[in-house]
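Of the protein chains in this complex, all but one are displayed in their positions.
Which chain is which? They are A and B, in the order written, and residues in each are numbered from 1.
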Amino acid sequence: MEQVLFWLMAVVAVVSALTTISSRRPVHSALAFLVTLLSLAVLFLLLSAQFVAVIQIIIYAGAILVLFLFVIMLLNAQSGEGPQIKLPSQRPLAIALALLLFGGLSYLLLSSPLGAARPLPAGMGTVQAVGGILFNHFLLPFEVASVLLLVGVIGAVVLTVKEDEQPK
Amino acid sequence: MPSNISLLALVLITIVKGAVLIGALLMAFAYGTWLERRLVGRFQLRLGPNRVGPLGLMQPMADGVKVIFKEDFVPAQADRLAYWLAPALVVAVALTAFAVIPFGPPSVKLFGVPLFYISNVNVGILLILAVTSIGAYGVILGGWASNSKYSLLGGLRSTAQLISYELGVGLAILGVILLAGTLELPQIVEQQAGTWFGFLPRWNIFLQPLGFLLYSIGALAETNRAPFDLPEAEQELTTGYQTEYGGMKSAMFYMAEYIDIVLVSSIATLLFLGGWQGPFIQQLPGLGVLWFLVKVLAFVFIFIWLRATLPRIRYDQLMDLGWKVVLPLALLNLLLTALIVLIWPWLGGGG
Partner (left out) sequence: MIPSIDYLLLSAALFSIGAAGALLRRNALIVFISIELMLNAVNLSFVAFARQLGDMTGQVYVFFVLVVAAAEVVVGLAIIVSIYRTRASVDVDDADNLRG
């Protein structure tokens, strides 16, 4: 059962990721990326990370990607890529580099011994466990993260408000 | 998970329960439209549909047959994939969210598994929020795929509205979660059992009146109902993102809308109105379903009442309300609740 689910989701994730980067229409790219996100959420569930899986859907699929679609539709950019290619060697070079990266990463992963998985603590991945760690061991980073988000909000407002329509 | 029955039996029971639930929800959609048309008729001093069958009860069937036999067209230069996906997505999402809604007490069991809900997960209410947040895609895709200016504007408005009010709704729900100390819906309902001073039910609405009000406003906005039905405003946008949809696909958007109304009413009942709690629940646990349905129906009635009473507000007023009233008040509510939860044991109070 677990095997079937893992391989199914792995194939779905890779195929939808490939569709994401190869689709001509940006909206289809975003939709394929949505499928990748959902399959990753299922994989998180398999890894006993329930809370992460739900947050992945709420934040990534429910907010970040919707914002992407919003901007894609706002700009109504079709392919968005001009016909003239300024760098002829871009395509083969990019594919070669990505393959090299994958080869290097898998070589490193396969050559380093992982050993047997340690036993999971009770309540792994539940809201209580995540909250306990987040607010005990990571309190300062948590607060800094909120400041980072505030900076992001202010930055977006400053960047997109036009000069002639400054709020009174 | 009960160990005395096999996995296969569990899967079979779950499938049957799911099928019954989906059937019930589709009936709820059909008679939701009937109820709304009859009630709005009364509110406007008309009769409403009363010709087909006794009291017009066969009207939804007649509408269904009409809709099925309508031409199924796709607008020129529409994005076919997204055009087909959008209505399917909104209905699927609305149905999926019901998987964790408990309709009755978990003590009522059939073959060793609780009869009145499909599953109970640790993240409970968060799962519903996650599933419904996917629904925004149906609306925005439907608007974009139709290749029409009206649809696109309606879709963009609707998405902005959904995202804006989702924050308020989430924060309002957090107040209840702080009180309950759990995300599991059956436990949240169990904690609302009993009465204060012998007559006042221990429902969360009395502890979280502001939270309930904010949740209700957000629920109206998230289901695109009047007075927040701007995405489908007939006069400005010719029903917005649904303009280019016809026949069965248009009916599916309506289906999702009515199922969503039942969904937000169910959540309000579970979180604020004590779920299946009511008189004689100890003696006869099965009665809980009746109390639950009565409360949900009351909430749905208020939805329809509001639609017949209130005029639609302007788009800028909608955004002002969401960001400048609902959100700050929800934050204030959350802060006060957290403070009270912290100092309550210190004051010597229990539970």
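Here is the rule we go by: contacts are C-beta pairs under 8 Å (C-beta built on N, C-alpha and C of every residue); 3 or more make two chains touch, one makes a residue touch a chain.
Quick caveat: nothing in here was measured; it's all calculated off a predicted structure.
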| item | value |
| --- | --- |
| Contact set of the excluded chain (shown chains only) | A |
| Missing-partner contacts on chain A, residue numbers | 2-3, 6, 10, 13-14, 17-18, 20-21, 26, 29-30, 33, 36-37, 40, 43-44, 46-49, 51-52, 55-56, 59-60, 63-64, 67-68, 71-72, 74-75, 77, 79-82, 86-87, 90-91, 93-95, 97-99, 101-102, 105-106, 109-110, 114, 117-121, 124-125, 129-130, 133-134, 137-138, 141, 145, 148-149, 151-153, 155-156, 159-160, 162 |
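We take it that only the chains that are shown with their structure count from here on.
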| item | value |
| --- | --- |
| Footprint of chain B on chain A - complex, ascending | 25, 27-28, 31, 34, 50-51, 54-55, 57-58, 61-63, 66, 69-70, 73-74, 126-127 |
| Residues of chain B that touch chain A when the two form their complex | 79, 81-82, 85, 121-123, 126-127, 129-131, 133-134, 136-137, 140-141, 144, 152, 155-156, 159-160, 163, 166, 183 |
